[in-house]
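Excluded from the complex is one protein chain; the other protein chains are retained at their positions.
The first chain written gets the first letter, and so on, giving A, B and C; residue counts start at 1 in each chain.
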Amino acid sequence: MKLWDKGTPLHSLVESFTVGDDYLLDRELLPYDCRATASHARALEKTGILTRGEVEKIDAALQDAQGIEILREHEDCHTALEEFLTARLGDLGKKIHAGRSRNDQVMAALTLWTREHLLRTGGELLSLCDGLNEFARRNELSMPGYTHMQRAMPSSVPLLFGSYLESLLEDLELLHGAFRVINRNPLGSAAGYGTSLGLDRELTAEELAFEGVRNCILVQARPRLMAVALMPLTFIMKTLERMASDLLLFTMEEFGFFSLPDGLTTGSSIMPQKKNYDILELVRARSALVHGYAHEVDMLGIRLTSGYHRDFQLTKRPVLEAFAETMNCLAMMRLIVSELSADPDAMRKALTPELFAADRACELVKQGVPFREAYRSVAAGLDELSVPGSIIPERCHLQFRDYRGEIDRYRKLHEALGEGKKSPSR
Amino acid sequence: MKLWDKGTPLHSLVESFTVGDDYLLDRELLPYDCRATASHARALEKTGILTRGEVEKIDAALQDAQGIEILREHEDCHTALEEFLTARLGDLGKKIHAGRSRNDQVMAALTLWTREHLLRTGGELLSLCDGLNEFARRNELSMPGYTHMQRAMPSSVPLLFGSYLESLLEDLELLHGAFRVINRNPLGSAAGYGTSLGLDRELTAEELAFEGVRNCILVQARPRLMAVALMPLTFIMKTLERMASDLLLFTMEEFGFFSLPDGLTTGSSIMPQKKNYDILELVRARSALVHGYAHEVDMLGIRLTSGYHRDFQLTKRPVLEAFAETMNCLAMMRLIVSELSADPDAMRKALTPELFAADRACELVKQGVPFREAYRSVAAGLDELSVPGSIIPERCHLQFRDYRGEIDRYRKLHEALGEGKKSPSR
Amino acid sequence: MKLWDKGTPLHSLVESFTVGDDYLLDRELLPYDCRATASHARALEKTGILTRGEVEKIDAALQDAQGIEILREHEDCHTALEEFLTARLGDLGKKIHAGRSRNDQVMAALTLWTREHLLRTGGELLSLCDGLNEFARRNELSMPGYTHMQRAMPSSVPLLFGSYLESLLEDLELLHGAFRVINRNPLGSAAGYGTSLGLDRELTAEELAFEGVRNCILVQARPRLMAVALMPLTFIMKTLERMASDLLLFTMEEFGFFSLPDGLTTGSSIMPQKKNYDILELVRARSALVHGYAHEVDMLGIRLTSGYHRDFQLTKRPVLEAFAETMNCLAMMRLIVSELSADPDAMRKALTPELFAADRACELVKQGVPFREAYRSVAAGLDELSVPGSIIPERCHLQFRDYRGEIDRYRKLHEALGEGKKSPSR
Partner (left out) sequence: MKLWDKGTPLHSLVESFTVGDDYLLDRELLPYDCRATASHARALEKTGILTRGEVEKIDAALQDAQGIEILREHEDCHTALEEFLTARLGDLGKKIHAGRSRNDQVMAALTLWTREHLLRTGGELLSLCDGLNEFARRNELSMPGYTHMQRAMPSSVPLLFGSYLESLLEDLELLHGAFRVINRNPLGSAAGYGTSLGLDRELTAEELAFEGVRNCILVQARPRLMAVALMPLTFIMKTLERMASDLLLFTMEEFGFFSLPDGLTTGSSIMPQKKNYDILELVRARSALVHGYAHEVDMLGIRLTSGYHRDFQLTKRPVLEAFAETMNCLAMMRLIVSELSADPDAMRKALTPELFAADRACELVKQGVPFREAYRSVAAGLDELSVPGSIIPERCHLQFRDYRGEIDRYRKLHEALGEGKKSPSR
């Protein structure tokens, strides 16, 4: 039976149109709904609506509820949970709904789920940083740097992989900002306008380790909150996409700077000789999807007035998928970095003399020639330049820079957030 | 076994990362793959690779193939079909793959599927037009017209619903343009660069009722082609969204111009009195999704060079879902229009005197007063205006205009496309 | 003075916030406003509000109005025009506004402008098609075809450039669909709900060569109509973007398949040896912008109810810029195609033996070997393959195909639209 059933049967087409696939997606959310429900029981106890003994019975039932099945008839995990509790506890199962609405349940579960998955995503990100640092350490090689898609100046593997690593740490900084915004208590907002039960929202905030309580109406601005959660994912995917695009170029036969073992590449159904880097293409493609999901969530919320709108229901799938895709891509890139080979010969061959023209101009500058004149003088004699075989000593920024300390510092910050400690800047 | 298997086992994480959910989506595509395969068999027969008898055996097997199950191990329907044909026909089942690649199979099936679903979508659209025309005929009522979200001038139910109807017919015009672009033969493009088997692409075009043959490389520009297919859907959803937004406003208690019976509305889990128009909200929300899907497809294709990229695989889901959502929404709006009630009293009450100020100014103009002066003179005496009770005779554009003839003309054009006749403008 | 002035001064901050830059953009629209105004005068004449003599005076004044200056105080060209006519014609200049609102004027001018610029864009597109056909004729060369960014099979310059050309003709098909939708009369819609003056909308439609009259409310759905106009531009830009991306890859030193003379490339401020293909990068970037503009227009209209909203004002700039950018890019690509050189040696060198593996497998298939077995047998002996020096005779689809006839057919269709003839499919 629907939570809002009023006796009039719903048109069958309408039913299938409105239910959607929440009953599938909610498998993910159920444990978080249980956790929020346990906390809500404590708030009801404080108002005197539930007794201590009743709360304990509810806690016990919630333990068993983790594994219940969510059926299409339930519409979502919240109805499934309520039916389970009522079947198990009778009238007590009904009382637990006092002072909540389904939107309150959805937002409580989604907030807890999102908070947890931001932490997990940050954990995967830090693992990838470890891998990138190791790869750069093992491959202190010169390679060409490109601008306008043309060979331009000497670069190096550590400089390139350091750019991915620093980019990820910046992404983590944005993720922590999103975490702080998300991490506020939605419980007690009911349908978006609170209740007259006098529920103690500070109590449930404390219980669930939230940093403060969110305004009831703001809790219901779900697309905005989900946009906050997806925001760092879009930045992570931008970083991974740049990495994938670089590797897709540099693994072409025409470059050959990097390669992956056969177990990480695929073949063609019609061309026996092909070795395809599908994983990299799919990371690149999933960046498009994650941006697409963030965009969908924005579009679902745009121009709506305050208060719940049914449109918000459709934000669930893009959010769940964006997290799943991003975490998969982080793990896949970690695997790639651990299996990737660099080819020093191919890189050396590509370091043609003209790449050192700017350096030569700089030498003239040091000897007192104005830059513009040095530039013209070098341009006139490009062929005479000779090419160094390894990382050029005076270009020390091309050498391996160890990010171990910085990664560790971020890991500590990240773990502190995860332990429910008050985050540093609030 | 993978179509491209080379003996090296694929890393298990990579396998699950690359497979995706094509094996689920491809249930839709399988019949179209069968149809294209039958046609390809004829082309092979013409080159002498298959005999007439072999083609007949293949045809018989393809009849039975419609219902085969697609397993995760298959990756997609194309492998499932090839395995089925090989199990059934032995070596002959293998020969059918000559001169094709998986991309060729995907594009052939997708093109046929898309063509068919553009036709179905157009059919649903025309049914909704019928419903809108009927509703306008039954409800020839005056109502206020709004600008800047403020009551502005007299409008009418026929004028408003006529605006939806005309908008849909324009959307159908765009759909027919998309149909013409889609409706060209991809068979024979193989991996995007054709084959040396001398397959007769005109023959298969004729067989499959395509209007001409598409350049092999262009066939592989899949995201662009899918963008063409989704384009008319985004316009249809814009029209439905405007209609849903209007009805969501005009069903508010503050207006009460329209209402739906209880069987088409839902209630609240916490507020016993609520009557919510969730269907309309979900139509509005699905417009956001369909736009989002079109955007995903664009993003998946952007800035890629010619030739197949694995990114393209991920266009399948947004395309299939966009068509499903759009057709659902058209059907749902058809249902709404058949059940919607208009409230003449509420509309009459809202037709307050100031709405007739511009009309009064026009009368003065007819008497020779320059418009700007008429405007100021009316502005000074707003209260004296009296309100007519029904559609004002001299505002004849507010009366019911019968679109029956125009709908029928479009229906004939549409059916002509569907019968594989050459479409008019090519 | 504002057209809607009521005596209360507008807050100065509000004034600058609301005016925007229409007064700059409207330079483009003024001639179209004049043309629509002349037509409106005829409709007023028919109702008896203007005499024949007055209409002639207005026509004469409108001739001179083409060059008037639009000042910031005017807000837009419509006010500038009205002030000019009033200064010139006195009361008669005021009368011309009878039965119109500013939205009517905006939509009339924008519709005429858009119609004209769709035609011009199509003209540029056809010129580029001429250039592509010529380039393909002059350069009948084999080159490698890529899939997954890896060399895959033999392709050719005519096949590649034919793919751009066919893509553009498909884009033109979509442009013609958009033209048909746009090409309906907005005059007489006033503020979106018509007037009681009994203006003859068929008359003005005939005068302005529109195919039919658009529903008043639908006229005001401006973002949707502008989305129709921008739609073909996004497809044209997708085609140009693919072309730019291909050329940016194939002009890299690592490929060297194509090059442009120095006058079409730029240098670097720090690297004397650089030769950068900025034009191609900027075409690629402008594709992003044009997609962005189309997206802005969508966002500006999303979820709004029927009737004018001030939001619509902001659609003007993205529309004007999208047309300007697209036409520039078409012209720029025309220039590139006329100056581009292909390097047969670089292409021949890149046609390595393994690209012919699929062909070799096909030969075995013709000899009766099942495709999968042929595939495995070839995969085992890749090195033995020998490479042909020019376009392989049996791969006839790689030869130059002359699109002259098809281009001419489209050019005729296009010119017919431009001459105000009824377009073929309606």
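In this text, a residue touches a chain if its C-beta (ideal position, glycine included) is under 8 Å from a C-beta of that chain, and two chains touch if they have at least 3 such contacts.
No experiment lies behind these values; they were computed from the predicted model shown.
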Option touching the unshown chain, where A:A43, A:M107 or A:L159 are the choices: A:L159
Chain not shown: contacting residue from C:A87, C:A331, C:C396 or C:A416: C:A331
Among C:E281, C:D343, C:E363 or C:E415, residue touching the chain not depicted: C:E281
Where the missing chain touches chain A, by residue: 6, 47-49, 91, 94-95, 97-99, 103, 145-149, 152-155, 159-160, 162-163, 166-167, 170, 173-174, 176-178, 180-181, 190-198, 214-218, 220-221, 224, 227-228, 231, 234-235, 238-239, 241-242, 245-246, 249, 284, 287-288, 291, 295, 298, 301-310, 358-359, 362-363, 365-366, 370-373, 379, 392, 394-398, 413, 423-425
For chain C, residues in touch with the removed chain: 2-6, 8-11, 13-14, 17-18, 97, 100-102, 190-191, 262-264, 266-272, 274, 276, 278-279, 281-282, 284-286, 288-289, 291-293, 295-296, 299-300, 302, 309-311, 313-314, 318, 328, 331-332, 335
Chain B, residues in touch with the chain not shown (by the definition above): 147-153, 248-249, 251-255, 268, 270-278, 281, 299, 302-304, 350, 354-355, 357-358, 361, 375-376, 378-379, 382
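Throughout what follows, only the chains that are shown with their structure count from here on.
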Superposition rotation for chain B onto chain C, Cα-based, multiple of 5°: 180
Central chain (distance from its CA mean to the mean of all protein CA atoms): B
Chain A and chain C, separation of their C-alpha mean positions in angstrom: 37
Between chain C and chain B, distance of the C-alpha-averaged centres to the nearest whole Å: 23
Separation of chain A from chain B, taking each centre as the mean of its C-alpha atoms, in whole Å: 32
Where chain C touches two or more other chains, by residue: 147-149, 152-153, 249, 302-304, 358, 379
